[in-house]
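Note sheet for the following structure.
Only one protein chain is missing; all other protein chains are in place.
So, chain A:
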Amino acid sequence: MKERNQYIEIEDFLADESFRLWMKSGNDHDGWEEWTLEHPSRAKLVEEARLWLLAMKVSESNVSPDEVDAALQKTWMKIEKVEQERKMEQKIIQLWNTSWFKKVAAVLVIGLLSFYTYNNYFVEKGNSYYEQIIANTDDDGLLEQINNSNKPQIITLSDGSSVLLQPKSKLSYPKIFRGNERNVYLSGEAFFEISKNPKKPFFVHANEIVTKVVGTSFRIKAYAEQSDVEVLVRTGKVEVNSKKMNQKEMVLLPNQALRFERKNQTFDKITDITKDKSINNSVQSIEQLSFEFTDIPVAQIFKTIEQAYSVEIDFPKKELKNCHLTTSLSDQPLPEKLKIICKSISENSSYTMNGNQITILSKGCN
């Protein structure tokens, strides 16, 4: 540090703690006042330095002593936590340094690795696909329905589409479809009847494949533990894509089916579904039932629906006793079917749906 007699720049004064103290608190411990008056040229510099200091105020931060105490308390807690973690680490390091542990760990690691490799490359189960997709999707607020019963369950989506979820299957879907796409996620088997909306295509993500539809009905079988994924179309047209991009998309028309072999990641189109055993075995009642009705009593139509969708329909039997309908409902989701039936019965008939319980309100047909 320079002697103050050699101070020639503002900086010299600004950097002098004793000078700053004198200026700010008037505490002239080192006789600054006397020193300044000794020389007129000094006074000028000192005055300028004073202005600088006055313009460089740093307002005190308003941390109260209580707050400082609280912060100190918090810091000690943090320290305790960190020290505990370090102790754990040290223990692990000590353990690691004992000779037997390394061997056991090595064996374990090799074992786990081979198990993992086996699972991934030889078995190709990928049963966590569903969880992965769900975890990666941006849609918060997905609803999940899991069918643990031994009967199919009907799910009605916000767009009026219906999904018949088979036992041991689950479906995740948003409460309301936003944006330009309708995305749902399936693990297991389900029969979809999609309400038509070309502006908002419907995507079913199931294991490694994505099925795109505009409006149609089809079945997807994608159990996590099974080696194949199957898609079968009943009405309309769908496009199926593999998530691994090396496959071309496949287009399916009514009564065409497709099998995706998870082991080779290849598509296998099945043109004649009647000859395919696997597909035929799992044909659900909904696909066998005809929804073409010609002068059929309403009660019987309801029975067909009950059977197809595993629902219960409660309707005023007396009032609808003599009602007969002629209608084609093949290509409609369940809510649409019910709407059409109600409208056909009479203008003021309506239905309510609560889970698998449907109630028809009507005072008889026209």
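Note that contacts are C-beta pairs under 8 Å (C-beta built on N, C-alpha and C of every residue); 3 or more make two chains touch, one makes a residue touch a chain; residues count from 1.
Operating definition for what follows: contacts and distances are computed from a predicted model.
K.L.:
UniProt name of the unshown chain, from "Deoxyribose-phosphate aldolase", "RNA polymerase subunit sigma-24", "Butyrate--acetoacetate CoA-transferase subunit B" or "Septum site-determining protein MinD"?
P.N.:
"RNA polymerase subunit sigma-24"
K.L.:
Check each of A:Glu83, A:Glu144, A:Glu249 or A:Glu312 against the chain that is not shown and name the one that touches it.
P.N.:
Considering all chains, including the one not shown, the answer is A:Glu83.
K.L.:
If I consider the whole complex, including the chain that's not displayed, which of A:Ser59, A:Asn180 or A:Asn264 touches that chain?
P.N.:
In the complete complex, the chain left out is touched by residue A:Ser59.
K.L.:
Of the residues in chain A, which ones touch the absent chain?
P.N.:
Residues 9-11, 14-15, 17, 20-21, 23-27, 29, 51-61, 63, 65, 68-69, 71-72, 74-75, 78-79, 82-83, 86 of chain A touch the chain absent from view.
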